[in-house]
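Working notes, structure below.
The complex appears here minus one protein chain, its other protein chains still in place.
All chains are identified by letter, namely A and B, in their written order; residue positions are counted from 1 within each chain.
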Amino acid sequence: MHISDGVLPISITVASWAVSFGGAAYSLRCMKNEDLPKVAVVTSAFFVASLIHLPFGPTSVHLILPGIVGALLGPVAFLSIVLGLFLQSILFQFGGLTALGANALMMGLPALFCGLLFQGIRGKTVLSHTIAGAVCGGLGTAMAATVLACLLATAGENFVGVAKLALAAHVPVFLVEAGVSAFTVSFLFRVKPELLTTGRFRT
Amino acid sequence: MHFMSDEHIPREGELPLYDLDSLSFRYPDGTYALRDISLKIHRGDRIGLVGRNGSGKTTLVKHLNGLHSCQQGSISYKGEPLTEAMLPGLRLATGVLFQDPDDHLFCNSLFDDVAFGPMNQGLDEDTVISRVLEQLTAVGLEKLCYKPAHLLSYGQKKRAAFAAIMAMHPEVLILDEPTANLDPRQEKIFKELLREYRGTLIVIDHDLLFLYDLCDRAVVMSDGAIHHNYSFDQLVSQRESLREHGLDFTFRFSCCGDQQSVHVHQHYEHTHEHPIGAVHAPSVLPVPPLMELQHYSFRYGDGTLGLSNANLIIRPGDTLALVGENGAGKSTLAACLLGLNRGEGYFFVNGKPVNNALRRGLWRRVGMVFQNSADQLFTPSCREEVAFGPQQMGMKGDELNDRVNDALARVHLQGFEDKVPLNMSGGERKRLAIAAALSMHPELLILDEPTASLDPHGEELLTEILESLGLTTILITHDLFFIERLSTRAIVMHQGTIIRDYSTAEFLTDDHLQSVNGLDYSYKSDCGRRIMALQDHEKGVRILPID
Partner (left out) sequence: MTAHPEIHIPLTTLASIIGGLAVLFVLFYWSIGGKRAKRDSFRTGDPDWSVPTIDAYADRSSFFHQWDPRIKIVSLFLYCFMVVSLQSLCWSTVAFTISLLAVVACNIPFARAGKRLLAMAGFLSMFLLVVPFTSPLQSSETLIYLPGLPGFPFHTAGFFVALLIVVKACAIALMMEPLLGTAPLAVTLQSLSRLGLPDSIGQMVLLSHRYIFVFVNEITRMYRGMRVRGFVPGTNMATMSAMGNFFGMLFVRSFDRTQRVYDAMLSRGYAGQFPSFVRFATTQKDWAKGALWIMMGLFLLFIDRMYGNPFF
């Protein structure tokens, strides 16, 4: 779920822009110059992955995979997410330009955290990778939902109800993300482990 | 080893353009991609670089334009040892066309893509614009100048990528399978452009017939080393060494030799004659048809007609070849038969009209092998890949295991159960994709360009497998040899309609098709005759007249 324009008060909007700007600048510093085309192309893959909807009971959820982005890209994940969100907002109006900062925080912070966490708990076997994938996938989404709820709650007492609902609405996403991330990570570990180990974009 | 030194080509007093001396290259995992390569390439050489898949051809050309740096041995360019500082200049003087045109078209309009190289060469704006227009006109895309690449067809992208490279006016042109997956008409455009090119040309391809006409020198690679380096005539005339390198394409000549052209063409299966409005029932034939289409059309959401008024009968045991130019509607027809596309008209399976429920179940009856194996293989092991279809059918336990083992055995992939499909060779992946379809025991198997970018050895193996299947098959291909060898009936499509439906023998002699949709195979037959003559000459048996 993305925060639309005009929802958050101007102070939060501007502040989150500033923080995201710092995050993106940090990411950009972590990135080697020759990796520019690569990060860009991988960003489009994540963008495309977020277009895919999976059925969940009577409704469908689309995945945001912050855990996987973090695990694959490390510190560059934040930049990749900012780019992806920018494209989503200019192409589809998912989120919005003024809310870009808030959305970037919502997805980017969990991605950075999960990236670190994944390196810590991944272990050496297929099973441990699968579990690490599930934990990072689920946790990434849960954190994103929490940040979303917090941001909404800052908008005033009126929005506490919405914030709670948004948190609840993410429970199915959280389950699906955990499941899919587990399988994705175990697939990558079996097929191309160097994507997870050397982390081509990690410095 | 038939190592002919370069001395047979007189080059007195001229510095070679490239001089490779004992060049070796290892991947990070330690395997050798190139071993001890020594090769001189002179200005104006036209080299065909051939060898099995994975023999190091692409790695070698990546050294020639500085994408790989020299690990062991040395490379000199124009007499100077290649240094880091020379790389930018070298890259601007060499043009490389890799296989996938999408890799080359990284800007958001054709103009920007073609202008990218010349701008990096530091040319001024007017020169760049004139070069862009010149090159786009040469490949016939000047009208699409400001379109983004994703609106183009595969063939158009391929031509655009070529234009993007030619706009740099490269001294050396390196092409990696330039005509893979192109129809004969587009292949011809390429061939003509390459004939006009006056610089040094290096072409990687498996299609020796294509190379024969274009190149005068052949470099044969095997396991990262150069095995032969001699004139093209010498290469093709020595059948034994061709066979040794999996390059013997002469198994192809059993077909397209000296057939006489005829102008008459009869319809093998009569076209469905009913008016569209009348009552439609499945045709009554001695053998009930497996599938039948009557007045079947398919329109895409944007209004373009993908398939128009198709009438087609597929009987059990039929082996059909589906031919036509790129974009003629072959894949659209296949998608209709698979039940992916929902068209309008009459569609019967085993005599029953296809309703929604039946269409959704068509995947159980029809197997499909896509052109690009990567679109079909997505699991981490061969076993899971082959089991995926039967699992969707609800199969479990021993039955599932039997299906998997049986399907793998039929494509000669026993023992591959736990291998990772992604790390297998192109030929193995193609066979795995076929196994994944076979494990579902389809009544009809559709193969889309199964031999695209396989080396001749892989092609031969695949042909044997396909021959042994004994299934009702539809083969979508541009390759005359496979049409002749693997089909009894040919369906010709043009701009969304089925324009011919007759026996393969009639198709092979139908020279009227050239003018209809550019299915011009005549020059290949021509080359084939000339090569056979050379081989016969070598064997000292007899000499055929060369025309």
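In this text, contacts are C-beta pairs under 8 Å (C-beta built on N, C-alpha and C of every residue); 3 or more make two chains touch, one makes a residue touch a chain.
Nothing here was measured: the structure is a model prediction, and the numbers come from that model.
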Residue among B:60, B:168 or B:534 touching the omitted chain: B:168
Given A:30, A:72 or A:173, the one touching the chain that is not displayed: A:72
Contact with the hidden chain (one of A:1, A:15, A:116 or A:167): A:1
Interface with the unshown chain - residue positions in chain A: 1-8, 10, 13-14, 24, 28, 33-34, 36-45, 47-49, 51-57, 63, 65, 68, 72, 79, 83-84, 86-87, 89-94, 96-98, 156-162, 165-166, 176, 179-188, 191-192, 195, 200
Missing-chain contacts mapped onto chain B: 62, 65-67, 88, 91-92, 94-96, 98, 100, 102-109, 112, 116-117, 119-121, 125, 128, 146, 148-150, 164-165, 168, 298-302, 335, 338, 340-343, 363-364, 366-368, 370, 372, 374-380, 388-389, 391-393, 422, 436-437, 440
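Everything below uses one rule, namely that only the chains that are shown with their structure count from here on.
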Gap in Å, rounded to a whole number, between the CA centres of chain B and chain A: 39
List of chain B residues in touch with chain A within their complex: 106, 379-381, 420, 422-423
Contact set on chain A toward chain B in their complex: 37, 186-187, 190-192
